[in-house]
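Let me begin by handing over the structure; questions about it come next.
With one protein chain withheld, the remaining protein chains of the complex are depicted in position.
So, subunit A:
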Amino acid sequence: MKKAGATKSLIYVFLIVITLLNLVPVVVMIFTSLKSNDELVSGSFSLLPKHWMFDNYRQAMESGNWALYFKNSFVVTVVVTAGSLLFNTLAGYTFARIRFRGSTMIFVCLLAGMMVPAQSIVVPQFIIMKSIPLFGHNDIWGQGGTGWLNTYFALIIPALSGSIGIFMARQFYASFPKDLDEAGYMDGLGYLGTYLRIYLPLSGPLMATLGILKIVSVWNEFFQPLIFTNTESMRTIQLALSLFKGEFTIQYNLLMAATVLVSLPMLAAFLLFQKQFVGSVVSSGVKG
């Protein structure tokens, strides 16, 4: 019994040490954002700032039009999350509850899209974006202008579809009893009505899971904005942060202040909804 107690203490010590070590980069990021320039160039390192320079945050945000970058990221994240939740659950419901010709084949094709790395089709995607007719000064043949490049469309439309989302929604809706569809039919509801009136109100857990996955991935997305936009007016926060470095000889305190602000929304959401975050990661993996 004594030995078991000692082992347990050892496990605690080990876990505490590893967890704290794991948090070192985040802690350094936060404290560095509050240090003065003099302290950073002095060469001696201490974890806590000698003077707490909260003004660094103001300076970092004045280095560019950060209000605009946050607005861009916010708009894209909200629209993509809302839109993809609607489209993906609607499709998942259709594949799970309605029998129609070709459904299996279409579903398998959509699922196969999961295997295609976004980076491997970025060249033709770029050309297609550039050639969307009648947008960005393009003519009806998609020539002459920039199409959807440097617009919200480029950042939003492709992200609205999602193989994983459709797959998880289908799994979710497949578990309901047949009575629900019959009840809808009896009430004179069509398929869309059955989804909206009966299934949607029961979709809370599914929406939470898909929503968390989508919000984190869109907020943190770097590749798409990098390729499909190059004007300041369309810049997202991740893109802005990646460009922060070049604007000065690196001033790490300001750079870390910007890094903290860019990371803060997801860190806060994670700490508040840890259980749901972990749950969505697990269900996207183990069940999917």
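Methods note: contacts are C-beta pairs under 8 Å (C-beta built on N, C-alpha and C of every residue); 3 or more make two chains touch, one makes a residue touch a chain; residues count from 1.
As a convention for this text, contacts and distances are computed from a predicted model.
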item: Chain not displayed: protein name in its UniProt record ("Putative tricarboxylic transport membrane protein", "RNA polymerase sigma factor", "Sugar ABC transporter permease" or "Gluconate 2-dehydrogenase alpha chain"); value: "Sugar ABC transporter permease"
item: From A:Ser36, A:Gln171, A:Asn220 or A:Gln276, residue that would touch the chain that is not displayed; value: A:Asn220
item: Contacting the left-out chain in the complete assembly, out of A:Ala67, A:Met115 or A:Ile140; value: A:Met115
item: Interface with the undisplayed chain - residues on subunit A; value: 8, 11-12, 14-15, 18-20, 22-23, 25-26, 28-29, 32, 40-41, 43-45, 87-88, 90-91, 93-95, 98, 100, 103, 106, 109-110, 113, 115-128, 130, 157-158, 160-162, 166, 190-192, 195, 216, 219-223, 226-227, 238, 241-242, 244-245, 250, 252, 255-256, 258-259, 262-263, 266-267, 269-271, 274-275, 277-278, 281-282, 285-286
